[in-house]
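Removed: one protein chain of the complex. Kept in place: all other protein chains.
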Amino acid sequence: MTELYDWVRLIPLFPFLAFAIILLFTQRNQKLSTYLAWVGIGLSWLLGWTIVFRAIGDAHVLEEGFRAPIFSIPTGRGLLQLGFQVDALTTAMLFMVPFVCLMIFIYSKGYMHGDPRYSRFFAYISLFATGMLGLIVSDNLLLLYIFWEVMGLCSYLLIGFWYEKPSAMKAGLKAFITTRIGDVIMFLGMLLLYSTTGTLSFHEIFSEETLHFLKETTVWLPLVGTVSVAPVIAVLLFGGAVGKSAQFPLHVWLPDAMEGPTPVSALIHAATMVSAGVYLVARMFPIFALLPETASMSVVAFIGGFTALFAATIALAQDDIKRVLAYSTISQLGYMIAALGVGAYVAATFHLITHAFFKALLFLGSGSVIHGAGTQDMMEMGGLRKKMPITFWTFAAGMLALAGVPPFAGFWSKDEILAHAFEEFMHKGVVSWPFFVWLVLSLGALLTAFYMARQVFLTFYGETRSHHVHAHESPKVMTYPLIALAVFAVFLGFVGVPEEFPVLGPLFGHNLFHHIVGHGYPATPLNWGVMGLSVLLALTGLFLGWLVYGRNPLKEGQPDPMTKLGPVYTLLRNKYYIDEFYSKFIVRPAVALATLLFRFDNSWVIDPFVNLVGKVGAWLSDLGRIFDLNIIDGIVNGVAAVTAWFGKILRLTQTGKAQNYLLVAILTVLLLLGLYLYLPM
Amino acid sequence: MDFPILTLITFVPLLGSLIVLCMPKEKERLIKQFSIAVSFIPLILSILLWVNLEKGGGIQFEELVAWIPAIHVNYHVGADGLSVPLIFLTALLTTLSLFYSSFTIKNRVKEFFFLFLLLEMGMFGVFVSLDFVLFYVFWEIGLVPMYFLIGVWGGPRREYAAIKFFIYTLVGSVAMLLAIIGIYLNTGTFDIIQAAAMRPFVENFTLGALAFWAIFLAFAIKVPMFPFHTWLPDAHVEAPTAGSVILAGILLKLGCYGFFRILLPMFPEQFHRFAPIIAVLAVISIVYGAMVSMAQWDLKKLIAYSSVSHMGYVMLGLAAAAFAIGSKDMLTSQAIAMNGAVFQMFNHGIITGALFFLVGVIYERAHTRDLTAFGGLASKVPYYYGIMLVAGLASLGLPGLAGFWGEFFVFRGTFAIAPVYAAVGAIGIVFTAAYILWKVIQHVFLGPFNEKWANLTDMETYEKITLWPLVIFMVLFGLYPPLIVDTINAAMTRLLSGL
Partner (left out) sequence: MVPLSWFLILGAALFCIGVYGVLSRRNAIGILMGVELILNAVNINLIAFWRYRTPDQLTGLVFAVFVMAIAAAEAAVGLALIIAIYRTRNTVIVEDVDLLKM
């Protein structure tokens, strides 16, 4: 039995090998590179799903997890063990990640066709897949962090893939630096966790003793004082999730990330990077939920809920087809984070999975639209329904799933979140985070439905609003992945149908998803009221969208009806001016400070001081030189002069005749002899 | 090992340099080939050394011969898990530098190779010496060839830089010499191991502190730590490529090595007392170095300042470990911090070495290092871009490459002991990412192509050969750190348990 799980080590390895081989050897051969990348992710997918389907029926693995160690690093007298694992959460993620990646890989062949750096693109996305696959199978936080950063690197490379464009280049850098800020906070959280518990392995951290220990331990924080350690760790780790999952206030990188090729957007937004943040919180959930009354949960709930609503409002006023989806992603991630903040662990994970499928679908669909229409501006599109039927139908499926219309996938997951929040709110009363979450998420559901309707009507209905848009359907290599993803967008939700739901509940294995992931968590009971309200909100949103954009499709040159909102529209369109704020108050001061410090170093203080010391030294030595020249040298020269004078006299005795010298020698000997003989002893 | 391997490693370069001296200077090809061949001997021996090193065995490969018996000076050499990686690093970087220089050095070839081999001997000597006088002699021997390398083959301000480097280091050396004599008078031995075991000035804390700070000054200048770092940008910028590589790759490590081998075992009490000061300086080095790097527009100067920042990590780990001396359950954290510091030393050697080679590659072609003069070169020189990217990412501590582990261990160790320092130091990570990606990668490689460089050629074979070994080590140690940490950990655990 266990042998199969041991193979989990290979899952991230396949795409990594593909990456290395493409980059080192097959860059010239585009076809071979494509197939290599496909084979890499394809093998991971096959192996991944084999493991997933084995694990679903294996209660031991779902409850305890299976660990496959790789290597250990000595730390003093101890060891830091690194390895991979399969457990419930990994199983759920392993179902989604390789498949969505594979679809994106296949799609990329069509989308990237003819790009000069085609092969390198496949190398990069293979590395990206390595990062995400490694992340979900890591059995400890350190390895997770490593893969997490690898993904950060790939997002940098891929967002800036068309680096000749300054905007793409800047977007890549922005993504990396912004997430890096979050990562450093997470890094500190990891260090705190490690130095408190002495381990980073999930298995050990979540053991009874360690959790108990964490509960008891306190830590002293500057300014705050002594607090429990668990919430501090949780909040710090959450910093990483905020960066990676583009939550307020570190969300700014994600819309700019649209500069990358569309499959990249799908990879980043749907299957991989942004979900990594949510995955992190879900993975570390026992720590977050350890002391539910402390800041850890409320911070998460607040940031998530706020972001969900905040990003949804921005999405209302965007014209770029991908930017709308980007803000929608931020908003949906806010849902998941907020769900975790109210303890809806299973619901959040469920939404993470379903969202990945339909958001990948939407991104790839938008890519197909861009590919066909040659523009990203929705104001120039229109009427694409007829010209791109497959794209339209699959896109519509994704849109309905996102809007939360039953029975599409998004409905079930979103409803479970709302139901859970409502449940908690009933427990805790109005002045509580669950109430806030439930309220903003419900509002967000309305907005979501509206902006998705706006997008679909602007893009696919009416007539083309620009004469240079000559759309055509995309090639099969692009549409097939859309269809495959659309199937999941429609049907995937059934794995998480509440058990009590008539007919469907028993039919689909009594909430199979909860059975897989929710070990130890109570299932959220079905709440008809909440469900009815959420359906009502979704339909209202869609209806409003139809009212504004669908009934009378926009004509060429006609302004967006949203502009009637006046200053609110301007504010939304400019994303609340947050980018400008950061640029003015964070980036520029940092650069200025750096320049200032360099001046301090080079021109003002340190180096001038060194040079001053040098100059004083030189001056002293000059003084020494004068002293030397006149006094020391005077003495030396004086000695020399006296010696020379003596020499002048004494040289007279030097005749140069050996006989003279010999005579002197003999006379001396005789003299000494005489002295010896006649002097009294 | 039944032959004197350390002596061979140390003196084969000297022998080689003397033979080079006897060669006619017109035979440049022969001189180059011979020097490279000579430098391979210590490289192979150092690999042998590493392979034969018994991990937990303390000082090994010892040789002890009386040198100046009248004052108890011995020729005492030995190596352990701390010095062996550094010896290997020295041998590797020297061989690569000689190889690279054999293609780029055009004038005064004979002198260059002579001095370089002499330099190699000095560096090996420092890493193997276990006797103060021997240590000091080698320490000073290294200075002279470096002075000439900068002063003769350097850039436009070479004289200023060379003299600044020389004087600065000498100031520290003098202080150290006084302290060494003091230690001798106190303990009656010049033997580093014995003296450390006897704890010089154990009865008089103040005198010990004086000696501590004197030696500290010598090493801190060499490391260099803020505020003793300003010789470094000048020396690095003016030195020829191979000189910068050795300067950053090895000479800075001499200072760090001194902290580990001499200062910590000899003055644990003082080190413990003054650790906060050193940690503060280290944190300043990290953040300040990174920020100043970010303000640079000269590529070489940027990398030079980044060294200040990266060596700050080493010192932070060391200071944290020292800070925890005497605390009971801190051994693991201390060992992790020290492992990280030593690993970081090694990493910095290969990463910054590679970066300086890369600067040399572009400077050979473009004759400028001004970041604003480039742009969009990624498509023009893809190979160069790839290698630079890997080296840059390793430098900013990307997990999966070697640089990450050093930083991680340093921060992990420090965090458990002095969390505030670690937290402040971590800011450096963000700035490092910023200057590598924004300043280096973006300004040189990305964006619209600058037509001025239409004739730029990609890397030559010899440049690739120079850089590949370094890249391989970055990836190898990044993916499988136990390869080196095993060695270091044993030595560090031993060192710490002796304090």
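We just call them A and B in the order they show up, numbering each chain from 1.
Rule of thumb we're sticking to: contacts are C-beta pairs under 8 Å (C-beta built on N, C-alpha and C of every residue); 3 or more make two chains touch, one makes a residue touch a chain.
Treat the numbers as computed from the prediction; the structure is a model and nothing was measured.
All shown chains touched by the missing chain in the whole complex, by label: A. Here one chain is not drawn; of A:L24, A:I586 or A:I666, the residue touching it is A:I666.
Contact with the undisplayed chain is limited, among A:T217, A:Q558 or A:T655, to A:T655. Interface residues of chain A facing the missing partner chain: 654-659, 662-663, 666.
Assume only the chains that are shown with their structure count from here on.
Taking the mean of the C-alpha atoms as each chain's centre, chain A and chain B sit 32 Å apart. Against chain A, the residues of chain B that register as touching in their complex are 164, 167-168, 227, 229-231, 233, 288, 291-296, 331-336, 339, 376, 378-379, 386, 393, 398-400, 404-405, 408-409, 411-412, 415-416, 419-420, 422-423, 426-427, 429-431, 433-434, 437-438, 442, 445-449, 480-482, 485-486, 489-490, 492-493, 496.
Chain A meets chain B in the complex at residues 23, 71-78, 116, 142, 145-150, 153, 156, 160, 163-164, 166, 169, 173, 176-177, 180-181, 184, 187-188, 191-192, 194-195, 198, 222, 590-591, 593-598, 601-602, 606-607, 610, 614, 617.
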